[in-house]
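Report on one structure; see the data block that follows.
In this view, the complex is presented without one of its protein chains, the others remaining in place.
Up next is chain A:
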Amino acid sequence: MMTNRFANTWAILRLDLRHDWLKITLWIGGLAGLMVIAAGKFGGIYSTQQALVSIAETLKTPAMVALFGPFTATPPYAVAVIYGAEMMVFMGLFAAMMNVYFAVHATRAEEDSGTAELILARAVGRQSQLAAAMLELVLINVAAGCLEALGLQAANMAGSNAAGDWLFGLGLAAFGLMFGAAALLAAQVMSSARGATTLSYGWLGVTFIARMATDVANPDWTWWTFFGWIEKMGLYTTNRWLPVGLMLGFSVVVLAIAVTVAATRDIGAGIVSPRPGRRTARAWLQGPLTLLVRLERTSTLIWWLGLFILGAAYGSIFGTVGDLVKSNPMLAKLLGNSGVTAANHAVILSLANTLTVIFAVVATIPAVTTLLRLNTEERQGRLELLHAAPVSRLRLFSATVIQALVSGTAALALGVLGMAVAGNAVMTSPISLARFMRGFVGYWPALLVVCGLAALLVGCWPRWQRLIWLVPVYGVLSKYLGPMLNFPDWAQRLTPYGWVNAVPQHAVAWPPVAGMVALGVAFLVIAGIGYRRRDLTMN
């Protein structure tokens, strides 16, 4: 019975690996490379005990705890300890993203494209594809973990030890697998690859926010947030393996549920069977723009809600972050009341700057997804009927751009708004909403430029359109880790996110804003021209 259900799993695994080897290599190489390069940089930046103490003090502030996780080490500090504290949460996010990608790719995406049907008609078990996907994830994570551990050993940071290096690598592997397992479950529950990816990211977001909130409030509670286990390993200090066991155990439980769910549903269907819908279209469904609005309605609302919640979650810690007197009672005497308020505000606004970058990057995701959709739908053959209708290409293109910009713009605005509202609710002396909104005004042009670049690829070089994802990934890397890694100026300015001045601390600098808007619009225009001139079928 067992062997029947899983017949030929190995053959499918081999096929999956042969398809994906390049992507797997790029992901693993990218992650391990990032870790090793960062390890090398850390040694250079934090070469004196003074530098270490100063960064340790910074990492202990609530703002940094919210971004990087709690810092629990005691002096004297070693480079490796700082490295572990700064990199863990960040690398965990990337490992989780990799796992979600491969999990959905190997299961739900194959069902959507019909490949699964071809394979299932062969002598394979009903659950062989799921089993092969699980094995693929295990292989990918173990390979990534080992490579990272070996890389760390080679980097040989001061204060590092083999136990810590391997704990870091394998801990990340277990962490990634935990979210990969969740994505496999999501792939069984949802009725499309897109839905499965959205649900997986939703889970990642919820656990991330929970970990941030508990870290700032009471780190003991972080044990209950799943995401937080990765922080509990005490890298290069206590080197605890218990969290790795918890992550693996949880993965096994989730996988078991996924297998059970898979056994009860049909291939190509979710567990919720689709309900009948409308017999006729609503009156407003009239053209390409309203069609896009109708198609993206649910996912747009989820993104907007998600960003508002993310913003509010960060805003809710502003009370703790902006209370410098609590951690340093001398300050009140030194600065006086108004001075303390100013200092508090400075800390909050600086954190708000980092957060706004994060919102801007996250808000690019729905916008860019919408833009890429123009070609994705084309490949799926869904636009052929539209092209034969009296809808000009320019109109179709413009509709896509409008939907993308509206969903991205609103997402960014809602992130900032959530942060401002929740922040002001908990702060003793509020900061005006207009001040926070400087962040929105400052970063919106960056969003526009990234959308322009995405449109350019979509319109002129459709084969390469997925390269656009490098921009937000590098953007978050350079703005989140860049300051810690002393990235040179030019390296921070490789993406549009790096061209924005320090808002909301300072007033919006208009020349770069105007320049970026002009550039973004120019990209969109060129993209539109390219889209009008080229062939539309690519397969």
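FYI, contacts are C-beta pairs under 8 Å (C-beta built on N, C-alpha and C of every residue); 3 or more make two chains touch, one makes a residue touch a chain; residues count from 1.
The rule we apply is simple: contacts and distances are computed from a predicted model.
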Hidden chain of the complex, named as in its UniProt record, picked from "Aminomethyl-transferring glycine dehydrogenase subunit GcvPA", "Oxidoreductase", "ABC transporter ATP-binding protein" or "Catalase-related peroxidase": "ABC transporter ATP-binding protein"
Contacting the left-out chain in the complete assembly, out of A:Thr25, A:Thr58, A:Thr260 or A:Gln380: A:Gln380
From A:Val391, A:Cys460 or A:Val525, residue that would touch the chain that is not displayed: A:Val391
Selected residue (touches chain absent from view) among A:Ala217, A:Val261, A:Leu295 or A:Ile402: A:Leu295
Residue among A:Ala158, A:Val261, A:Ile402 or A:Leu536 that touches the chain left out of view: A:Leu536
Footprint left on chain A by the chain that the document does not show: 191-192, 274, 276-282, 285-287, 291, 294-295, 380-382, 384-392, 533-537
